[in-house]
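Only one protein chain is missing from this complex, and each of the others stays in its spot.
Should a chain be cited, it is by its letter among A, B, C, D, E, F and G, assigned in written order, with residues numbered from 1 in that chain.
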Amino acid sequence: MLLEQRQKLLFIGDSVTDCDRAKPHGEGLFHALGNGYVSVVDAFLKANYPELGIRVVNKGISGNTVRDLKARWQEDVITQNPDWLSIMIGINDVWRQFDSPFIKDHHVYIEEYQETLTALVKESKLQTENILLMTPYYIEINENDLMRAKMDQYGKVVKQIAEEEGCLFIDTQAAFNKILKNLYAATIAWDRVHPNEIGHTILAKAFLNKIGFDWTK
Amino acid sequence: MLLEQRQKLLFIGDSVTDCDRAKPHGEGLFHALGNGYVSVVDAFLKANYPELGIRVVNKGISGNTVRDLKARWQEDVITQNPDWLSIMIGINDVWRQFDSPFIKDHHVYIEEYQETLTALVKESKLQTENILLMTPYYIEINENDLMRAKMDQYGKVVKQIAEEEGCLFIDTQAAFNKILKNLYAATIAWDRVHPNEIGHTILAKAFLNKIGFDWTK
Amino acid sequence: MLLEQRQKLLFIGDSVTDCDRAKPHGEGLFHALGNGYVSVVDAFLKANYPELGIRVVNKGISGNTVRDLKARWQEDVITQNPDWLSIMIGINDVWRQFDSPFIKDHHVYIEEYQETLTALVKESKLQTENILLMTPYYIEINENDLMRAKMDQYGKVVKQIAEEEGCLFIDTQAAFNKILKNLYAATIAWDRVHPNEIGHTILAKAFLNKIGFDWTK
Amino acid sequence: MLLEQRQKLLFIGDSVTDCDRAKPHGEGLFHALGNGYVSVVDAFLKANYPELGIRVVNKGISGNTVRDLKARWQEDVITQNPDWLSIMIGINDVWRQFDSPFIKDHHVYIEEYQETLTALVKESKLQTENILLMTPYYIEINENDLMRAKMDQYGKVVKQIAEEEGCLFIDTQAAFNKILKNLYAATIAWDRVHPNEIGHTILAKAFLNKIGFDWTK
Amino acid sequence: MLLEQRQKLLFIGDSVTDCDRAKPHGEGLFHALGNGYVSVVDAFLKANYPELGIRVVNKGISGNTVRDLKARWQEDVITQNPDWLSIMIGINDVWRQFDSPFIKDHHVYIEEYQETLTALVKESKLQTENILLMTPYYIEINENDLMRAKMDQYGKVVKQIAEEEGCLFIDTQAAFNKILKNLYAATIAWDRVHPNEIGHTILAKAFLNKIGFDWTK
Amino acid sequence: MLLEQRQKLLFIGDSVTDCDRAKPHGEGLFHALGNGYVSVVDAFLKANYPELGIRVVNKGISGNTVRDLKARWQEDVITQNPDWLSIMIGINDVWRQFDSPFIKDHHVYIEEYQETLTALVKESKLQTENILLMTPYYIEINENDLMRAKMDQYGKVVKQIAEEEGCLFIDTQAAFNKILKNLYAATIAWDRVHPNEIGHTILAKAFLNKIGFDWTK
Amino acid sequence: MLLEQRQKLLFIGDSVTDCDRAKPHGEGLFHALGNGYVSVVDAFLKANYPELGIRVVNKGISGNTVRDLKARWQEDVITQNPDWLSIMIGINDVWRQFDSPFIKDHHVYIEEYQETLTALVKESKLQTENILLMTPYYIEINENDLMRAKMDQYGKVVKQIAEEEGCLFIDTQAAFNKILKNLYAATIAWDRVHPNEIGHTILAKAFLNKIGFDWTK
Partner (left out) sequence: MLLEQRQKLLFIGDSVTDCDRAKPHGEGLFHALGNGYVSVVDAFLKANYPELGIRVVNKGISGNTVRDLKARWQEDVITQNPDWLSIMIGINDVWRQFDSPFIKDHHVYIEEYQETLTALVKESKLQTENILLMTPYYIEINENDLMRAKMDQYGKVVKQIAEEEGCLFIDTQAAFNKILKNLYAATIAWDRVHPNEIGHTILAKAFLNKIGFDWTK
C-alpha cells in the first residue's frame, strides 16, 4: 500500500465527494466524512490497516466547479497540508452546459477547466508529490450521448494533467463503463450523476486499487 | 374544441400526473390539481374558454403502474363518471425493470400492461367514448437506449389500444423527441422522467392540441 | 417573435412576480423562477422556441412598491444588463392605501409613483430600448369600486409612461376584465390580487401575445 | 341581559366561528374558544358579568355549509343541550358557487339551505327557545356585486326563518355595511370573508347588543 | 373621546403588551399588534370610530423591565413621535425579585424604577402631553401576598408620577381586583401575570374607559 | 429502608408525576421515568442502594383526576402487580373548580374524590399492603387562599384514607409550606402547581424520608 | 462465490441490521437497505457480481431480541422464502441484563435464547439449507468484562447451533477482536454496540469472506 503511517489523505470535489460531510472541518466524530465514497475509503483503510492510522479529510462541497475549488484552494487544501491529495472535479463544469444551457456564466469550458486544474495541481505539488486525479464521469453507456462525450473530453484533460504533472490517475468513467455492461444506469443513479451505494463502492474500489490496497488483508 | 359545456375531464396516472395534487379529491381550491401538466391544461381551459366551465379532476398517484390503476379504477374513475378520461400510465411499469432489476415483483411486463390497460379502457367505454390515451415516455433522444427502447414498445401498445378501442391517442414521446433536437434531456428532467415546467408545458400542449384547443382565442 | 437568440429577459415586480422564486439569483435549477406567470412565460418560450435559448431572470420581491424597486434598481436591474426588461409594479402602492389606511408611510401616492417609475424607465433605457410595462391590476369587475378605480389611475400612469418612453405596454387589467365577464373574481383570486394558475396564465398570455409569440409553433 | 346564571351558550358555524378553536370539545383551558368573535363574546361576558358564570362552547368547523351542520347536529348540538344556541352558517354555501363554479356538488343552493336550516332550528327548538340566527355576510359594499347579492338572499332566508321560528335575528351584513362606509373592505378582510380583529369585534358587538349586554357595567 | 383624527397611539411595555406582535415595526397587516389588550383596544377604536383613523403601534417586548425600556426609548418611542403614549411596565421589575430572588442583577428596585420611569416620562413630555400610565399588576386578591404588596408599591409610584407629570393614570390592579371578587385568579391567569382573553379584555376596558371611549356608539 | 430487594415501586398520578415519562410503559432506557420527582427518587434509590435493585415504574398522566385513575386502574396498576404503590392525585380535581369554574363536568368534588380514592386503595390492598398516599398540594403560603383551602380539604381526605386503610401518608403540602417560609411560591412554580427542580426535589425528599431512606449511605 | 444467479438473500436482526432501512419492505429505491453492513454487502455484491443479480432484503428491527424475531418469523422470513438467510441476534438479549438489570421481563436468558434460535433455524431449514448465523458481539477487548463474557456465551450458543444445524457460522466477535488490537473500542462505537462505518465494514467483510466473495474481481 502506498500510504504510510500517520499520513493525512485529503479529498476535494463536488457533491459526489461532499455527501453531507461535516462542515467546515470534514473530519471527526458522527459521520463527519459523509456517506459517499470518501467514507467507504476511510472505513476500509481503518478496517484493513488499523495500524497505519491514516487520517482522512473530506473537503467536498456540493455544486462546485473547478472555479469554486480555485477560490477555496488556499483555505481548504494548502493550509491543510495533506500528505495525499485526491481531486475529483468537473461534473458540474460540464453539467451546467446541459441542464442550464442559457446561463453561460455557470458554465466552465474546457480551456478554463484545464488551465485552472493544472494551476491547482502545480500549486499543491509544492507541498506533496502524492496527488491523485479522478476523472469526472457520467453514468451513461452511450459514448455518443452529448453530455457523456463532453465529459469524456474533460476526463482526457484530467488524464493529460496527470501525465504531465506526475499524478496518479483514476479513470472513474472506465470503472462505471464496466458495470454498465451489466446494470442499466438507473440502477446506480436516476440522474446519472449522484450514485447510490453501488456507485460509491465502485468509486471507492477504483481509488483503493490505485493506491495498492490489499483487500485480502 | 371537442369538450363541451359543463363536462368533467378526469386525468389518471402516476407521479407525472400527480404532482402533489390534493388527496383524495383531486379538485377544489388551493392548487388541488397539483403543479404539473394537469394544472396547465386546466388553467388554459379556464383562461381561453371560461364560458364552458370545464371541470377538471386529477387522480394521479406517484409510483403507480397499470396494476395499481386497476386496483383503484372502480373508486377513482368509474364512480367519478367523467365525460372525458385521460390516462397516462406505464413509466413505472418500465422503470422498475431498469432501476430495480432484481426485484421482479415490482415489474409490470408488456403482456400484463397491455391486457390490464385494455381491460380498463373497455370498462370505461361503457361510461364514455371520450377517452384519451397518452403514451408513457422517456426523455432520452437515443432510440437505442435500452429503457427508451422498452418505453417505445409500451408506447406502441398504447397506440394499438387507442386504435382498437377508438380512443384519442397522444404521443408524448414524439412531443419530447421534437424538443430534444434543441435541448439536452437534462434541461427538462435530471432523471429523464420527472419534468420541470418546460416538460409539463410540452405535455399540456400535446394534450390541448389533441382536443382542438384554440390558442389564439 | 420579438426576442432574438440568446437574449436575456428580466422580470421585476412584487409578489405576483416573485411567487417564491429563488433568492437572490432568480434563475437556475429547481423552480428558480417561482410558480407564477414568469415561470409560465419561460416554459412556453423554451417549449416553442428552444432554438432561441432565451435566458429568463425573475427579480420580483413580495410586498414591493415602486419605492422599493428604486432602492434595488442598480443591483437587481442595471448590473444584470438585460436585453429585455419587464416591469409590473404598483399593486402594493395602491393596496396599502386600502388595507392599511392609517399608516400613511406605507402608501405610495400617484405622483411619487409616476415620478419614480419614469425615472427607473429612463435609467434603464440607457441600457435597452426593449422595455415592457405591465399595469398593476385589481381583479374586480366593478369599475366604481374604490380600489379598482384607484388602480385604474395607476394603470393610466403606466400607459402614459409607456407612450412617452416608447415602451411596450401590457394592459393586465384589461386582460382580467375580459375573463371577469365569465368568471367571478373569487374563481381567480380570493383577495382579488394573488391569482391562482388561471390568473397567472392570463398574465403570461398577455405578455406572450405582446412579444409576438407564436402559439401554434 | 338575556342570559341567566350558569347557562350554556353554544356557537356553531364555519371558519368564522371556528378560528382554530380546540377540537373536539370547543371549551376549556388554553384558548379553547379560538381567536374569533366567539372568544371576544366570551371574554366580555366574563369581564362584565363574572357573577353569572356563563359557559360558552364553540362548535364551529372551517369550511362547513349547512349540509355539514346537519350531519353533525345530533352530536355537536343536541347532545350538548345548550340553553342558548347561536348559528351562523351560509358563507361557504354561497362562496363555493363563486370560487368553484364548476364543482356543482360543493354548492348548497338556496332551497336546500332554507330547508335544512329550518329543520335544524325546529329540531333545536325542542330543547330551547333561545336561538340566535346570525346571517352570513360578505364584506363588500357594492350591493350589485354578484356574490354580495346572493349572500343577501341567503341573509333574507335567515331573517325569514328567525321570524317564523321566533329566533333572535342578528344582521351581520348590516353591521359590516355600517363600517364599510368608513373603511374599505380590505382593511377588515383581504378575501372579504375572514375578518381580522376589527371584523370579529364587529360580529361580537352585534351579538352582544342583541342579547342586551350592558357595556358600561 | 379624547383621541382625535389621524393621531398615532403607541403602546410600550413587557410581555403583556407584546403578545407576539410583529417585530420590529409593531403595526401593519397580519395580526401585527399581537393578541393582547393592544389588539382589543385597536379593534374597538376601529370598530366604533372608523372615521377617526387612529393609528396604533405596539412596541412591547417580553421580559422587559423599565431598565430595558430606557435602553430603547430613543429608537422605539422618541423617533416614533406618537401623539399618545401608553406605558405599562414594572411586572418583571418586581417578579424577578420573587422568582429569581438570588440573581440580584435581574432585579429593578423601586428607587431605580421610579427614577427611570420619571425620566422617560419627562423626556416624552417634550413631544406630547398625552401620556397614559398603566400600573403593573398581580392577579392576586390577597393584599398581604408579598408579591402583590410589592406590586402595589410600584403601582403607587406610577400613580405618583402620573400626578406629578400630569399623565392619565390607569389602575390595572384595581380593574383586576374588581373581577377577582367573582373569579378566582386562575380563571384569568395560571401564573397570575399572563392573562387569557378575559384578562386582556379587562385591561382594554380600563384603557378605553380612561380615554372616554363610547361603547354604545 | 422499607423497600426490599428486587421490589417493584409504582407511581401513579397526574402531570406532576408524569413529567414527560415514556408512554405507555413508564420504565426503561432513555429518561423513561420523566424528569420529575419520580426520576429523583429512582436515581437516589439506585445511587444509595444499588444492591437492592428496586424497579421503579411511572404511570402518571398529565391532567388526570381521580376519576381518570379509576378508568385505568386495572390496566395501569392491578396488572402491574407492584410491591409498593404510591398515589398522588387531586390537584386537577380541585384546580378545574378554580380555573374552569363554569365547566362543572370537569370538576371532581370532594365526595366523589373520597369515594373513588378509597375504592382504588381498597382494591389495591388486595395485592399489597405497601401503599403510600401523597396529598395533593398548592404552592401557596396563604391558608385562606380559596384554592389552597380547598386543596387542604382534599389533603385531609387523603390523610383520613391513609389512616383508615393503613397506608403510609406523605404530606406534600406540609413539605412545601416549610420551604415557603423562605422562598416565595414563584421561585418554585409560576403557576403554583408544576414545580421546577427545587419543587420536585422537595417531593422526592418527602417520599424518601417516609420510606426510611438513608441519605448518608 | 456461493450465491448463484437471481437468488434472494435476506438479513434479519436488531438495530445493527436495521440501520434505518425502509419499513416494512426492506428493499427497493432510496437507501431501502439502511446504512449499515447490509448495505455494504449489497453494494459489493452488485459492484463485483452485477451479472448475478442478487436480491438483498433487510428485515432488521431496532431493539429486537430473539423473542421478537420469533413473533415475526412467519411474516418477515417464511413468507419471504429467501434462498439465503442471515441471522444476527442476541445483543439486546444480553444488553438489557446489563443496562436495565432490574426489569427482568426485558431479559432473554441463554436457555430461552438457545431454544428459540434453534427453533427458528429448524423452521427455516425446511425452506433453505443456506443459513448464515452471525454471532452477537460486544466491541470490548477485555474478555473478563461481564457483558463481554456473557456475550461470548451467547456467541458460543450460536456456534453450537450452526454446527448442529449445518449453518454457515460467522464469528463477528472474533472480527472485532482483531481490530481491537489496534484501535480502541471508542474509535468504532461509543457504546460498544452501534458501530460507525468502520465497524459495519468489518461486519460486511466477515460476511462476504464467508460466502467466498472475490474482492479482486
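Here is the rule we go by: a residue touches a chain if its C-beta (ideal position, glycine included) is under 8 Å from a C-beta of that chain, and two chains touch if they have at least 3 such contacts.
Predicted, not measured: the structure shown is a model, and the values here were computed from it.
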Legend entry - Chains in view that touch the one left out, judged over the entire complex: A, E, F, G
Legend entry - Option from E:D76, E:D99 or E:E197 whose C-beta touches the chain left out: E:D99
Legend entry - Chain not shown: contacting residue from F:S15, F:S39 or F:Q173: F:S39
Inset, instruction - By the contact definition given up top, give the residues of chain A that touch the hidden chain. - result: 6, 27-29, 53-55
Inset, instruction - Write the list of chain E residues that the hidden chain touches. - result: 99-103, 106
Legend entry - Touching residues (missing chain, whole complex) on chain F: 31, 33, 35, 39-40, 42-44, 46-47, 50-51, 179, 181-183, 187, 196-198, 200-202, 205, 215-216
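Keep this in mind: only the chains that are shown with their structure count from here on.
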Inset, instruction - Indicate whether more than half of the residue numbers at the chain D-chain F interface occur in both copies; give same if so and different if not. - result: different
Legend entry - From chain C, the most remote chain by mean C-alpha position: F
Inset, instruction - Mind checking the centre-to-centre distance between chain A and chain G? Centres are C-alpha means, answer in whole Å. - result: 33
Inset, instruction - Please work out the Cα centroid separation of chain C and chain D, and write it as a whole number of Å. - result: 40
Inset, instruction - Could you put a whole-Å number on the gap between the CA centroids of chain C and chain G? - result: 62
Inset, instruction - Name the residues of chain C that each touch 2 or more other chains. - result: 99-101, 183, 187
Inset, instruction - Could you classify the connectivity of these chains, where an edge means two chains touch, as line, ring, star, complete or other? - result: other
Legend entry - Chains that touch, pairwise: A-B, A-C, A-G, B-C, B-D, B-G, C-D, C-E, D-E, D-F, E-F, F-G
